[in-house]
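Left out: one protein chain. Kept in place: all the others.
Let's turn to subunit A:
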Amino acid sequence: MSDSVLNSVFLLVSLGVIAAIILYVVSKKFYVYENPLIGDVNDILPAANCGGCGSPGCKAFAEKLVDTDDISELFCPVGGNDVMKQVSEILGKEVAEKDPTVAVVLCQGGCDVRPKTTIYQGPRTCAISAMVYGGETDCQYGCLGDGDCVAVCDFGAMHMDENTGLPVIDTDKCTSCEACVKACPRDIIEMRPRNKRDLKIFVGCLNEDKAGIAKKACDVACIGCSKCEDICPKDAVIMTDTLAYIDPVACTLCRKCVEVCPTHSIIETNFPPKKVKKPKDVKTKAKKDKAEKVTADTAQVKSEKTQANA
C-alpha cells in the first residue's frame, strides 16, 4: 500500500523535474531577444489599435518606431504630439510635430434638402450602393447615408443623424485616425486642422455638376458662383469650374464667405452668434477698446513710477 503511494509520488516528482529541465533548456536555447524599448514605447501608445498610423496595431507601430531610424514621417494621430514627444524622449529620435486635426463631413444634403429620386433595396452599406449606382438622390457626389463611416469608428465619435440621414462627428471624441476617411467611397470626409474652440469654416459640398443641375439635386449645393472667392481677403478660396474649396491654412476664419454664399453651402462651426452690428462698427469699437486699454496701462505704469519715486 505505502509502496504504491511512494511510487506514484516519486514518479510524479521525477516527471516534474524532467519537464522542468526540458523547459529550462528549451527556453535558453530558443530565447528570442526583444528590444525592451518596444515594450516601453508600447506602454506609452494609446492602445487604441485603430490603424490610424498605418500599422496594424499599437504593438506593430511600437516595433516600427524602434526599428526605423528616421521616424519623422511616423505619427500616432490618436496620441498626438504629447505621445510622440514621449516616444522621442525614450528613443532619442526626432519626431515630427503635427497640428491636431479633426474629421469633417463635406456634405449637408440631408433628406429635407436633397430629395430622393430612386429607391435602393440592396444591402445597406455605402461601399455596395456606391458600386451599384450614383445613390438615391440625383447628386452622385454626396453622402449615401448608409453609415460605413459610423461602423468603422472605433471611438464612438460618429453617429447618423436620424432627421437628416447624414453622419455627425463628435469633435471631442474624434482622434483623427482617418478610418472614416478611408471607409467613405465618396471621399466626403476630410481632415481639417483643429483649433482651441474648434472653429471651422468649410464648403459642405462636393458636387461637380453645373450650377443648375447641382441646385436641382440639392438645395444646399455649391453652384460655383465664386462669390466667396471674390470676397475672401486672404485668397483662401480655391475655385474649380463648379466648386469652391476653402484652404484651411490660408483661411483666417473671418466668416465673410459664409454671409455671401447664396445656397448656404459654406458651413461654420462653433462660432458665437453673430452680432447684428455692421462690420465697420465692430472694427472701430475694437480699436477704441484697444486704445482705452493702452491708456489705462500707461496710466497704471505712471502711477507706479510716481509711487516708486515717492
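Basically, a residue touches a chain if its C-beta (ideal position, glycine included) is under 8 Å from a C-beta of that chain, and two chains touch if they have at least 3 such contacts; residues count from 1.
In this section, contacts and distances are computed from a predicted model.
Its record in UniProt calls the unshown chain "Ion-translocating oxidoreductase complex subunit C", which is the match among "Ion-translocating oxidoreductase complex subunit C", "Putative spermidine/putrescine transport system ATP-binding protein", "Carbon-monoxide dehydrogenase small subunit" or "ABC transporter permease". Across A:Met131, A:Val168 or A:Ala250, the residue that sits in touch with the chain not pictured is A:Met131.
Residue in contact with the omitted chain (choice from A:Gly16, A:Gly122, A:Pro193 or A:Pro262): A:Gly122. Looking at subunit A, the residues touching the absent chain are 117-119, 121-123, 127-128, 131-134, 140, 209.
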